[in-house]
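Every protein chain but one is kept in place in this view of the complex.
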Amino acid sequence: MSDVPLDLVAATKRYRDKIVLDELNLTVPAGSVVGLLGKNGSGKTTLIKAALGLVKLDLGSARVFDQPAWHMDADAKSRLGYVPQVVNLYAWMRVRQTIEYIAAFYPRWNWSLIDRLLTEWELNPRERVGTLSVGQLQKLGILVALGHEPDLLVLDEPAASLDPIARRDFLKALLEIAADGNRTVLFSTHITSDLERVADRVAILRNGKITYHGELDELKENVKRLHVTAKNPLTGSFNVPGAVRLRVEGNEALVSVKDASGEVIDRIRADYEASVTVEDLNLEEIFLEMHYD
Amino acid sequence: MTNRYLQVLRSYVRWAWLLPALGIALYAAGVSFSPRLRVHLLAFLLWITLLAGWVASMTVAMLKEQMATPRLRTVPGYRSAHLMVGALLMLITVGVLPIIMARPLHAPTLAVIAIAALGSAALAWIAYWQSIFSMILCFGFLSCIGLPRVQEALTQTIAGQRVDVSIAALTAATLIFAIIWLRLALLYEESSEYARAGGGDPTFNAHPTASPAARRGAASEAHWTNALLQAEYRGGRRSIYNAPLWRRVRHWRVVVGNGRASGVTAVMVATFLLALPMISGQTRATHARRSLIVSLVMITMMAVVPVAIITWFGRWRMLGQESLRPMSRRRFLLEMALAAAAELALTFAAFLLFATIPLYVWAPHQISEAFKLLPVMIAVLPLVLAAILWVLRARNAWIWMTGVGMITALSVVPVEITMKLVQGDLSDHDLYKLLALVASLLALAVIGLRTAFWSWERAELG
Partner (left out) sequence: MAALLGFIVSPNSGVPIYRQIVEQIRAQVAGGRLEEGVFLPSVRQVAEELAVNPMTISKAYSILEREGTVELIRGQGMRVKDPGPAGNGKARKQALMPLLQQVALTARLLNLSPQQVISALKPLLEDKS
């Protein structure tokens, strides 16, 4: 399984005069769980749709398992699972019928997994899809994307309308899938705590570009907020390389840096005769810092 | 206070209103160019009625679309303002519009208004309930125009001789509108028609779950029609991955309720046709038989299109997801197109089958004559399919509706020929013409299908 599950190169997509994806590059390595973060309207859904060939790129390329996304063959598609943001299923069908209808398209289907999840997630197979609540519908949407045990699972805000219990169940199912290390998961979300649990990588989408893509741990280890207290007033003169956000007031400064290595901190201490305290930031705070203009 | 009404009125300003304006322009052109007004009076009257009806149904549809929302209860004065503005628009539609349009026709105002109002009321009724049953009901009601007696009464009414008919029609129309407005005034979340806004009857539709209202409507289990229309899908746990093409195509059709809808509708139409000569009381007259053949072809051709297209329209939102099922893009589009073709063919077959029964009962000698038309009817179908594929390609509901109208118009071809045939002026020589017609229809269909497929291949399905 050496092929790259998902690869976007210089992907550009315009809607009228709005650039949604701007020469965006993103390679999702095999076996990783990538969380895609971005604020509302940042183009997460467009990115996912373009990556799956549901939307046509103006420029650049989108490839799934080394095949152009627009022209995936049966083999690539049978290795792909997708849960859209708004789960759309046929309202009149029963839950069981829906699963059987979708299962029939695939060469293999893990019925024991699906039967187990149906019970665990408390979905009644006899119920009409139309009468399911939004959360249940989302569960069903996730369920039908898992049955063929895809090598690549793409989820667009899958947990948005799930209650805390259902979300935990869903995360566990997701982890189960990721457990064997061969499966790749890409999911967009703005619930950062979910992402922190399950993702090993994070990609941050901003202004049509991926502004960060790498290991989540690395991000947390590198991005720190520094509390600087100097002897002399810092106003006007204070500057730190790799600063994401900088606030100065008198001889105190609050600076968030991309790479809080010992070197950087020592430099600040030496240059400004200051004491520096390092504050750890969680993903939500990092995300906020990165979106601060 | 007036401000509120103005705001509500503004919410009804949509570019879709330009369509009736186009219709009025066409009408005006027709009136000014037609020298023999009297002869075409009925046609012009029909045009006025259709226009008024189109506007009326649009108004009611918009009204319901705006009212079947939570705002109905949460915004003070929302309901009354909408009801008032809607009533005003309706008054203009069925009152003022026909009067202005009828002026050059020199027909009695009362008669014109009565006929336009009744037609509009029928169409508004369909727009309000949005159920296939109300459609069939109104369809049956409107096809009474085909009855000689009704035509006679109509002619007399236009001539100003039957004031009673005008008054009766006007009363009926007022009653229908009153019921609609009453329902709107009482409308609440659990009203059966609440969920059916802007989508068509979900029981007939491959309706996806995107909108909560549509979901609720589609799942209204209590309705006995569900059981009748939807065969319980028992696919079991068999994979169709390696199955032959026809089985895969059949599998795609599972979601449209196993195609029982068309069958049920066909039976209803057949029953109506069967009863038609009895209603008109002219079971023996050749005139009735001839009109029967015409109606057979007409209904078969015209009813097929909406039924086939309505069941497929709801699928649009699903295409993105469904295109990710394991098969190539081309293959997916091909299978979908074939499934749509199967839908059309099966609906056609069902209608034809059930429409033959009344023909067999009332005019057995003319069956062979009617079947001469079969090649033309069948030859039109691929072209209709191409048009359906093109129309489905457009994601705009108004384009879609106009498209359905145009496709329906297209299927008039066999009807026209039937007219000629039944009147007996189709000679042997004409058979060659018929052959040429069939050939050219098929050629057109090939071009239409090919281009539709190309266009679909480039379409973003997400």
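When the chains are written out, they are named A and B in that same order, and each has its own residue count from 1.
Please note the rule applied: a residue touches a chain if its C-beta (ideal position, glycine included) is under 8 Å from a C-beta of that chain, and two chains touch if they have at least 3 such contacts.
Values in this document were obtained by computation on a predicted structure and should not be read as measured data.
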| item | value |
| --- | --- |
| Displayed chains contacted by the hidden chain, counting the whole assembly | A |
| Residue, one of A:H227, A:R245, A:R267 or A:H291, that touches the chain absent here | A:H227 |
| Residue among A:N25, A:N124, A:S193 or A:N207 that touches the chain left out of view | A:S193 |
| Where the missing chain touches chain A, by residue | 33, 168, 171-172, 175, 178-179, 181, 192-193, 196-200, 216-217, 220-221, 224, 227, 229, 275, 277-285 |
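As a working rule, only the chains that are shown with their structure count from here on.
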| item | value |
| --- | --- |
| Chain A and chain B, separation of their C-alpha mean positions in angstrom | 46 |
| Parts of chain B lying in touch with chain A, wherever the complex brings them together | 202-203, 206-210, 212, 214-219, 221, 226, 230, 232-233, 235-242, 251, 254-255, 257, 317-318, 320-321, 323-329, 331, 458, 460-462 |
| Contact footprint of chain B on chain A as seen in their complex | 49, 52-56, 70-75, 77-78, 80, 82, 84, 86-93, 97, 100-109, 111, 128-132, 134, 137 |
